[in-house]
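Dropping a structure here in structure tokens format, bear with me for questions.
With one protein chain removed, the remaining protein chains of the complex are shown where they sit.
Let's look at chain A:
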Amino acid sequence: MYVEENFIIMKSNKLKLYFSLFRIMFSISAFTFGGGYIVIPMMQKYFVNNLKLISEQELLDMAAISQSTPGAIAVNISVLVGYRIAGLIGAIICCIGTVLPPLLILSVISSCYSVFRDNRVISSILKGMEAGVAATIVDLVIDMSKGILDEKNWLLTLIVPASFFASFFLNINVVLIIIFCSFLCFVQTYLKSRKGGTRYD
């Protein structure tokens, strides 16, 4: 319920809402070192825990969808968060907030990038951050796996290690994994409905 209430309050002052969306996306993007997935725990912190604008489940939906569509995952998920909270304008604002930090930073760096590349201070900061990024993403994987286990569905549980194995050890293309698993889920639902059983969750 609180998700909806907060939603209405924020909607009443559109400009303020747009500005805070932009501000949050800008700062998240400015600190995304180490790949797109790192934005998911950050979005969770701001939009689910602090602002309560979207629910945990919705964020997971958005993560799954941005994974399955082309383009950068971090951009897609921020577009979806913006779209859910403030419609198409929200999506555009969040998108700009996400791409602006790299655009600004790289415009500055491009003129002197060899200096930046060979700088020892910068490389030691980045080396230090690797452990922090690793911890953040492992924390996310633990949270998300718990969520899947709670579904108590053997197929959904089994897909997690299977897609991990297919991607990490076998380097199978993500598109193939998505198509194959979606097909399995569809078949499972079809078989359950044929048996005349109700929804299994």
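FYI, contacts are C-beta pairs under 8 Å (C-beta built on N, C-alpha and C of every residue); 3 or more make two chains touch, one makes a residue touch a chain; residues count from 1.
One rule holds in what follows: contacts and distances are computed from a predicted model.
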TODO: Write down which listed name, "Stage V sporulation protein AC", "Chromate transporter", "RNA polymerase subunit sigma-24" or "Fe-S cluster assembly ABC-type transport system, permease component", is the UniProt protein name of the chain that is not shown.
DONE: "Chromate transporter"
Open item on the list: Under the stated touch rule, tell me which residues of chain A contact the chain that is not displayed.
Closed with: 27-38, 40-42, 45, 49, 60-76, 79-80, 83-84, 88, 91, 95, 98-99, 101-103, 105-107, 109-110, 113-114, 116-117, 120-142, 144-145, 147-148, 151, 153, 155-157, 159-168, 173-175, 177-178, 181-182, 184-186, 188-190, 192-193, 199, 201
